[in-house]
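Of the protein chains in this complex, one is absent; all others appear in place.
Let's turn to subunit A:
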Amino acid sequence: MSDLSLTTKKSKKRSSITLGQILWNWGPPAVTFIIVAVLWQLVAINNPYVLPTLDAIGNSFASDPKMYWSNMLVTAQEIAIGAGAGIFFGFLLAVAMAELPIVEKAVMPLIVVVMVTPVVAIAPALVVAFGFGMLPKYIVTALVVFFPMLVNSLAGLRDVDQKALDVFKTLHASRWEIFRDLRLPGCMPFVFAGLRIAMPLAVVGAAVAEFVAAGQQAGLGSLVTIAAAQANLPVTWASIALLCLLGVILVSVLAVLRKRVLWWSDEDLIGR
């Protein structure tokens, strides 16, 4: 009976979503964006050497979409491979540290040293070592993503429900069983918190790597530096906008993925 009343409540809610809810959800942010756009335009028209007008940026996109597209693909590739590797190895090392205390003891001091070293400072050295190809960009992006992943995953793997662990132990569960059925699924909220930090950083990492490795004239970051050096404001800002778009896409994909994997950790998703 309670189930029945629940579904009716839900369907009622759904029907009212169509009108007021949409306005409520999208109205306020839309107003904010419109205000910002108007202010931007005002500043740009009066100060052409500070900001390009929005229509100038639009024209720049329209005049050479292929150039933007190919540069965006390069940056996207750096993020995909670099961040992918950073996420993978960050998580892997977290698992090793959680399962084998000696690994943490041995590696953590090094991790801390590397973590406090600014990646911006490492990037030129990597370019010297590995040239102007893609490799240093992958490494910089991976490095930036690696630490939040490692730290968050490790915290998640440690944050086990002790009472549930007790139940597993009395059943004489193997370490693998404890990992598979308890630690791994249980650490996912932390992993996603780590990804939420890591994803925007991945864009930063890729852009910074391209700033430094300016010789290879590809990628949105390179595009920004080159256009800025030529005082070409529309291209500069168009590239920045695309970097921003990449970040938004990443964060959105992550949000969808999170709903899929972590439905159980959110009370409104599970539908109490």
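Everything below uses one rule, namely that contacts are C-beta pairs under 8 Å (C-beta built on N, C-alpha and C of every residue); 3 or more make two chains touch, one makes a residue touch a chain; residues count from 1.
Operating definition for what follows: contacts and distances are computed from a predicted model.
> Hey, which one's the missing chain according to UniProt: "Peptide/nickel transport system permease protein", "Sulfonate ABC transporter ATP-binding protein", "Response regulator" or "Cytochrome c oxidase accessory protein CcoG"?
"Sulfonate ABC transporter ATP-binding protein"
> Per the definition of touch given earlier, which of A:K66, A:H172 or A:R260 contacts the omitted chain?
A:H172
> Have a look at A:M72, A:I122, A:L182 or A:L250 and name the one touching the chain we're not showing.
A:L182
> Could you please point out the subunit A residues that touch the chain left off the display?
That gives, for subunit A, the contact residues 161, 163-164, 166-174, 177, 181-182, 185-186, 264-265, 267, 270-272.
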